[in-house]
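Excluded from the complex is one protein chain; the other protein chains are retained at their positions.
We just call them A, B and C in the order they show up, numbering each chain from 1.
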Amino acid sequence: MADNGDDDSHCRIKEGDYVVLKRGDIFKAAQIQLKKKVIFEKQWIYLDNAVGHFYRTTFEIGSGGTLLLKTPKEMESSTAAKEAGADNRNIVDDGKSQKLTRDDIEMLKEQGLKGQEIIQQLIDNSSTFKDKTEYAQDKYIKKKKKKYENTVMILKPSCRILAMMYHGREPGKICHLRHDTLAQMLTLANIHAGSKVLVFETCSGLVLGAVMERMGGFGSVIQMYPGGEPLRPGVDSFGFPSHFRDMLHEFPICHVNALLTGTLNTKTKDPSIDSEKSVLTAKDVQQNKADVEQQGSPEEQSREASSVANTSDDQEKEDREKRKEAKAQERKAKQEEKRKKMAAAAALLDGRNADGLVIAGRFHPCPVLLGLLKFLAPSRPFVVYSQHKEPLIECYTKLKEVGGTVSLRLTDTWLRHYQVMPNRTHPLLLMSGGGGYLLSGTTVAVDHSKPAGSLRAEEPAPKRLKLTNTEG
Amino acid sequence: MADNGDDDSHCRIKEGDYVVLKRGDIFKAAQIQLKKKVIFEKQWIYLDNAVGHFYRTTFEIGSGGTLLLKTPKEMESSTAAKEAGADNRNIVDDGKSQKLTRDDIEMLKEQGLKGQEIIQQLIDNSSTFKDKTEYAQDKYIKKKKKKYENTVMILKPSCRILAMMYHGREPGKICHLRHDTLAQMLTLANIHAGSKVLVFETCSGLVLGAVMERMGGFGSVIQMYPGGEPLRPGVDSFGFPSHFRDMLHEFPICHVNALLTGTLNTKTKDPSIDSEKSVLTAKDVQQNKADVEQQGSPEEQSREASSVANTSDDQEKEDREKRKEAKAQERKAKQEEKRKKMAAAAALLDGRNADGLVIAGRFHPCPVLLGLLKFLAPSRPFVVYSQHKEPLIECYTKLKEVGGTVSLRLTDTWLRHYQVMPNRTHPLLLMSGGGGYLLSGTTVAVDHSKPAGSLRAEEPAPKRLKLTNTEG
Amino acid sequence: MSFVEYSDHIQDGDTAIIYLGHDSMMPVKVQHGAQTQTRYGAIRHSTDLIGKPYGSKVTCSKGGWVHVLHPTPELWTVTLPHRTQILYTTDIAMITMMLELRPGSIVCESGTGSGSLSHAILRTIAPTGHLHTVEFHQQRAEMAAQEFKEHRVDHLVTVRNQDVCKDGFGVVGVADAVFLDIPSPWEAVKHAKAAMKKQGGRVCSFSPCIEQVQRTCEALADQAFEEISTLEVLLRVHDVRTASLPLPDFGSDPTETSEKTAADSAPKQTNVTSQDHDAAPRDPGSHLGTSPSPPNPEPNGRNRENVSSRRF
Partner (left out) sequence: MSFVEYSDHIQDGDTAIIYLGHDSMMPVKVQHGAQTQTRYGAIRHSTDLIGKPYGSKVTCSKGGWVHVLHPTPELWTVTLPHRTQILYTTDIAMITMMLELRPGSIVCESGTGSGSLSHAILRTIAPTGHLHTVEFHQQRAEMAAQEFKEHRVDHLVTVRNQDVCKDGFGVVGVADAVFLDIPSPWEAVKHAKAAMKKQGGRVCSFSPCIEQVQRTCEALADQAFEEISTLEVLLRVHDVRTASLPLPDFGSDPTETSEKTAADSAPKQTNVTSQDHDAAPRDPGSHLGTSPSPPNPEPNGRNRENVSSRRF
């Protein structure tokens, strides 16, 4: 960003770059890998030819899926409105206005006609086109363009683009979080460089990546994850510089209570000599496996199943033993790696002085929020996303009950696009509701003069305050 | 409506007419009564001078509250934009731009200056007015106009106007039903002349009046009311022709079960010889009183209380006896009247072949809907309004469970106004949520092949069907 | 059956609405001997429909069943054959209220289009009102007239095949309300005024684009319409369903018993009843209106008050 203007190397597409392909409103994340097919809108594409070009270049997809540089502004409005009817009184709708059949069009395609040429053919063969109003002609061309134009633009990824991509392609994978809602979250949680932020999400890593983008490599992000491995496939798509990874920590929430009560042991090298730890890691692995299975690798499952079924001779038995041992080693190494990571994250969490908390996803937000709020310093913002309003109402009510927060707000946003065109300006559809709901607020030092009923929540408060005093 | 165009007598304001006073966005219902003060926007007004003028005439309120015909188009944009700044860079906000003090303005008012003259004085004495942009000047004038202009327009009431009036003045009295929501209700329930419609509302009679307006005196409206007297103060404000009253019937819902089971006795002349009936009417009266008290007639209460306190001599005792007897007579007459009305309504309901059902108000809609749906013929629409979504979700779920309805939809509407002005066109605030929610659907003949669990709801179905067959 | 009067039983010649399932309906012209194919099999009119009460459940030839509904303007709107873009119920409801329609109203409308609004107007103004509807497209005008006949509302409506911008509504000084849904409403404003009763009335124009609304507002103001207002109504449909949210596992916690109890006593799944809304309003033609108010033929206020709305 703060580069000098003449070095434009970071504006050019390089091998290995994570990019986003775009056609119209359709986005798809991809990586530039030579000779590797990418499927986009039902077409195979090779991205090789993009290398060296600037981002935001538009390519035509040639035969065999190679990219061809698109000559600028080839047609645009050339076909529109040469001869237009004043209204549609003369159009009789008999379904026979287009003389080209579907087969004709397929033939044109096979002949290698470009999208825009096909559209011109369609116009020439439409008996009603010239009688249509200018407005209707435009609409017709747009529709056909969408269907037959065969171009792709290559974009540098950003939180804005990826959020729109996910919402358009796979809203279920991000719990229907809309990009305007994500924008609110990042702002309401005051995400910025140099802070220490907790993120708990099941939105494919989109929220985590967005937080990392806003922190620009400065500070710490601790991904709190539900068990097994932290899942964040979307983070790769941001194409962050490698040093961004240094910000990122992870902590499994199944150890949250142990951490809070000081019973979490992260010092032990060999988990087998620590029984409590061992139990915990076994659990981890088990959950991990469950998660992997959920993620859909049935091969391993069936392999294991078949190996059990086929035990007949000793050789096989021995092999199996060996495999078992190798696996155990592998598992141990993994556990050790995991332990180290957890220790680092635990050290960050231990001060209970985090600067922000962002929760999004399919888990019931109420226990998640109440559990993780304990790690925030006082006077720090938090924000919780849910696709549904009801669980956030529960959070709101619960927080009001236990205290320790102010400025609670339950909100959602509506997004409305407008078409702005000469004589054709109008609002487009209103997007609302589907974008999800947010509960936001700010932590405060907990009040000691509350009635006994809310003691539980009040309990950790002095500790929190003290920690802030000593470590801040 | 279908009058000949030359008779404009119905377009002129007459003594006794129910009218709506309007200033800006403020509405108030009133009746034209000679020499009677009406309070509107903190001012006393006599409407006498309006008589004979056309509806939609604007009057200036003169001294003493008399109406003066406003000379047409007195000022409008005369003051605006003679000399306007291009932007606001030169405006220093020091709170001293207006040289007239509040006292000065009060003095001008006392001198009898009209609103527009006061505004001109304000402009002349503003040091920043001429530096303001045209846009800001306009805004300024509008604001001052609202404050100092002293006019009133007299409108003929309509469901549109009264709905806007109630929502603006006393939204609590109509359960925050917004006029666009009311519009949806009337359409979704297919309200039209010649049908038989059930209305259960606690919206001051606005919904009932709206239904009556749409039926134009043709057909029957049965107001189902919760006990005591049917409350509908808003119906008067519609100023319906007297024959509209012939449409209107009323039935207390506390007799619904009796009616459904055939145990309702409406034939008896003297309620005292029918013990069951007597119990019911006593209850009516009691509820009636409670309602009247709620409506705020504390005079009667205190009068009764004082008469109890002052009993000392026989004369007084006798008087009290007489009064008691007179009251009992009155009560009897009322009961008889009520019985007759109820008998008429019961006859209409008995066929269980009503054409529409409209529910709105503060009662939990779920039991109300399930209870009153039984009176609808199959293939008839119903609509339920609630300020809150949750009770309608309950209705929805329950109806899905018990069957007998199709096309269930839970909706709300958003209303957005736009300012359309040269170079100043923009959307205004979006009104939403506050307008309430609707559940609408259509009855069907109940299915006999349902599981045992929903038997209760299925039970009355054959009866309903048969009634339709025999009476339809 | 008529679109302005309920009947209890299905008769030969009726238009009935076959309810197939949520948001799935089709209209059918009931004819002795005819059959209608549905995805649940055939419906034979003579045996399955004629003489049956409206609202009945009918078992189709493949064993599936449907409900047969009495037509209403609202059911018609969602099942009618589209000859043009149509107005939907949300807008129709608002237009009906803003035009203050009621039994006896005399209404002018252009264009007739597919007749979606026309049927709703006729329902509201019957039995004593009248609709003058103008459609410049001949085929459409004829089809609308045919439909009005089939729906037994033809005594309440006059269909004219002419250009409203050039030739007006064909009536003068009779209308309580005028509705415009044409590409250049501003060209028809003077005709709208002419069609209205001299004591005044209301006008509503429905346009997709802001520029059309701007020009129409100007034309309305020029013709001395008052209280011009522009508005849009959007419908939101709420789906009612149940969602399960997993609860997080924070691990065992021997020291904080209250915490533990709170976590463990809760079920692993929480049921929430939740509503999702259409990301966009159901009605494709959302609604923006200008509610102008009417000519002022005399100085002392025989004003017409009007609404004009526009479509996106």
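By our rule, a residue touches a chain if its C-beta (ideal position, glycine included) is under 8 Å from a C-beta of that chain, and two chains touch if they have at least 3 such contacts.
All figures in this text were calculated on a predicted structure; none of them were measured in a lab.
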{"item": "Interface partners of the hidden chain - shown chains only, full complex considered", "value": "A, B"}
{"item": "Listed residues A:159, A:177 or A:357, member touching the removed chain", "value": "A:159"}
{"item": "Chain not shown: contacting residue from A:26, A:136, A:343 or A:445", "value": "A:445"}
{"item": "Missing-chain contacts mapped onto subunit A", "value": "1-2, 5, 8, 11, 53-58, 69, 71-72, 158-160, 163, 179-180, 182-184, 186-188, 190, 192-195, 213-218, 353, 355, 377-381, 389, 393, 396-397, 406-407, 409-420, 422, 425, 437, 442-445, 447, 465, 468-469, 472"}
{"item": "Contact set of subunit B toward the excluded chain (per top definition)", "value": "87-89, 91-93, 133, 226-227, 253-258, 260-261, 263, 280, 362-365, 367-368, 371, 387-391, 422-434, 455-456, 459"}
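As a convention for this text, only the chains that are shown with their structure count from here on.
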{"item": "A-C or B-C, whichever has more C-beta pairs in contact", "value": "B-C"}
{"item": "Computed distance of Cα centres, subunit B from subunit A, in Å", "value": "50"}
{"item": "Whole-Å separation of chain centres (CA-atom averages), subunit A against subunit C", "value": "40"}
{"item": "Mean-CA-position distance for subunit C and subunit B (Å)", "value": "24"}
{"item": "Shared interface positions of subunit C, touching two or more other chains", "value": "210, 232, 234, 236, 273, 275, 288"}
{"item": "Of all residues in subunit B, the ones touching two or more other chains", "value": "414"}
